[in-house]
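Apart from one protein chain that is not included, each protein chain of the complex appears where it belongs.
What follows is chain A.
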Amino acid sequence: MATTTLPTGPIEPTVSASASRFGGLRRIVSAIREAHGVPKFMLWTGAVISALFVITALFAPLIAPYSFDTYKAHGHNFPKQGSPDGDHWFGTTVQSLDVLSRTIYGARTALEVMVLAVIFSLILGVLLGLLAGYFGGWLDRILVLVMDALFAFPYLLLAIVAGFVFSGISGGGVVTAALSITVVYIPQYFRVVRASALSAREATFVEAARAMGAKPSVVIRKYLFGNVIQSVPVITTMNAADAIGTLAGLGFLGLGIQPTEAAEWGYDLDRAIDDVNAGMWWTCLYPGLAMVIAILGFTLLGEGLNDVLNPTMRRRRIRKVLLPAHTARRTVTAPAQPDVPEGEAVK
């Protein structure tokens, strides 16, 4: 740089602008766009499976031939334990219910519970994590103690206990199941959010907000939240996968949703156990398969996101640079652009 000139034109060269209202999300989106190799494969496979699952769940009444509790149509009762045929592609159960319809409606139940559980635990976990991380002190100590205790508990056992407690309060429906699962996941959000809030609290821009005269509630909402929330999508997708399994576990143990309220894969599996001994494979295969595929989808999505978003797991890619034909004598390897634009990284 040459010597300083008179300060007339104060404009330094501008960097390309990409204005967006959601600064945090922008980073996630650009990271996803740059995904390569195995993470990219996992991400997209997971996304496709998850999308199919969600579509099935949303349009279950249109897709399923019957309702989950239909046992007769056109004046005829369905066959009892009928094997798969043209009328009932996946066969029928001992209660004369159509397995295909129950499997499809099971997706709907799973989605409902999953979404509710994720929303509940997200709100509570993030809120408590932010408060504990920002304020510290005795509030932090107490919350950490409680959360660690919850975390150390075997998760299914915890869900069962919570299920007992909540079913006394709100009956055996979707909300109860979601609440039982919520208790299991709050500590995960809490831990991650508290850790990022702890480090973000030391950031200069938080200090600057305090120096502007911002109240703690404003600092938390405007300065911490946006930076802390970025670690959350990964846990959310992982939890989504897990929630399906936990719900099924509860149902299998007869603690989940009452069969009259909704179709639920875990409950169906439980009822199908005797059928297996009698040589009837269809009552357990289809709900089981649906469960495995749904869990696989969300797990892949979560792992893929984790690989893409978690900078510590990312390795610098070496990309081959091919020179245009007329200049090329040989190929040159050069490191790819750093994934995060400089200066954007939060300390």
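Quick note on the criterion: a residue touches a chain if its C-beta (ideal position, glycine included) is under 8 Å from a C-beta of that chain, and two chains touch if they have at least 3 such contacts; residues count from 1.
Here is the rule we go by: contacts and distances are computed from a predicted model.
Of the names listed as "MocE family 2Fe-2S type ferredoxin", "Peptide/nickel transport system ATP-binding protein", "PadR family transcriptional regulator" or "Protocatechuate 3,4-dioxygenase subunit alpha", the one that matches the UniProt record for the absent chain is "Peptide/nickel transport system ATP-binding protein".
When the whole complex is considered, the residue among A:Leu62, A:Ala152, A:Ile169 or A:Ala211 that touches the unshown chain is A:Ala211.
The hidden chain makes contact, of the residues A:Pro65, A:Pro84, A:Gly226 or A:Gly288, with A:Gly226. Contact between chain A and the absent chain runs through residues 1-7, 10-21, 23-24, 26, 203-205, 207-215, 218, 222-223, 226-227, 341, 343-347.
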